[in-house]
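Every protein chain of the complex appears in place save one, which is left out.
For clarity, chains are labelled A and B in written order, and residue numbers in each chain start from 1.
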Amino acid sequence: MSVVTEISADGQKLTISVKGRFDFAKHLEFRNSYELPDRAMPSSVVVDLKEATYLDSSALGMLLLLRDHAGGENSDIRVVNSSSDVKKILAISNFDKLFDIS
Amino acid sequence: MADTHLDPDVLSALQEVMEGEYPILVDTFLADSEQRLQLLKQAADATQILEMAHSFKGSSSNMGAIRLADLCHELELKAQGQNLSGAEALVAEIDREFAFVRPLYEEERRRSLSASLIIRR
Partner (left out) sequence: MIAVQPALESLTILIAEDSAADRMLLSSIVRRQGHQVLTAANGAEAVEVFRLQCPQLVLMDAMMPVMDGFEAARQIKALAGETLVPIIFLTSLSESEALARCLEVGGDDFLAKPYNQVILSAKIKAMDRLRRLQATVLQQRDQIARHHEYLLNEQRVAKAVFDKVAHSGCLNAPNIRYLQSPYALFNGDLLLAAFTPAGDMHVLLGDFTGHGLPAAVGAMPLAEVFYGMTAKGYGLAETLREMNAKLKRILPVDMFCCATLLCLSVQRRSVEVWNGGMPDGYLHSMATGERTPLTARHLPLGVLNSQAFDDRTEVFPMALGDRVFLLSDGVIDTCDANEQLFGVQRLQEVFALNRQPDALFEEIERALRDFGGEARDDVSMVEISLLEPARLNPPAVVYSDSGQSCPLDWSVSFEFRAATLKRFNPLPYLLQLLQEVHGLRAQSGALYSVLAELYSNALEHGVLGLDSGLKRDASGFTRYYQQRNVRLDELQDGFVRVHLQVTPEGEGGCLAICVEDSGKGFDVERVLERPLDPVRLSGRGVSLIRQLGRNASWSDDGRSARVEFYWEALA
């Protein structure tokens, strides 16, 4: 399983960990990780990229979909543990203007 | 060397499969085998002997003639090893064995024919 999810005890925080290459092949898995049919969308989301080796433009698109689903302008999404390569990609695309990236 | 000349289990299985055509099968086998024996006696080299012995072995085992099949197998091995000493003696034995089982097959044939007649009545 290359996309692992965890919900905090109070149901308010969703953590999505992506392992390996974060690319189009993970599309469905990633979407399934936050489209939770039987509960409300948690108010904050953390995308953990500690074990992500690579990020391409479809991954950026997937983050946008997540943001849209989580409330768009009102969403609270943090992207954490990005490697320097991943950080570079996020920087060039200026996604730090949309997401809290660390 | 097995003592079984004709394996009755094989025969009954054959009868079950062939049903009405059992007698024809027996006839065919007997006719084939005679031909093969002739060719075996006339065979000039190891290759020919090998082919005949192999073929005879196959059909006799199918027909339940165990001892006959074993003898053919022995002859086959000899021919394969290019060692034809004693081959003539083996052929004679095969001939004898066939002469032995042949009337047994004919008896089988007769028995099955009358049995089917009984059924039809």
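The working rule: contacts are C-beta pairs under 8 Å (C-beta built on N, C-alpha and C of every residue); 3 or more make two chains touch, one makes a residue touch a chain.
Keep in mind that what you see is a predicted model, and the values were worked out from it rather than measured.
Engineer: Which listed residue, B:I24, B:A99 or B:A115, touches the chain dropped from view?
Structural biologist: Of all options in B:I24, B:A99 or B:A115, contact with the hidden chain holds for B:I24.
Engineer: Which of these, A:S2, A:S44, A:S75 or A:S93, touches the one chain of the complex that we don't see?
Structural biologist: A:S93
Engineer: May I ask you to list the residues on subunit A that touch the chain which is not drawn?
Structural biologist: 57-58, 60-62, 64-65, 68, 73, 92-95, 97-98
Engineer: What is the set of subunit B residues that contact the non-displayed chain in the whole complex?
Structural biologist: With respect to the unshown chain, the touching residues of subunit B are 10, 13-14, 17-19, 21, 24-25, 28-29, 31-32, 51, 54-55, 57-59, 61-64.
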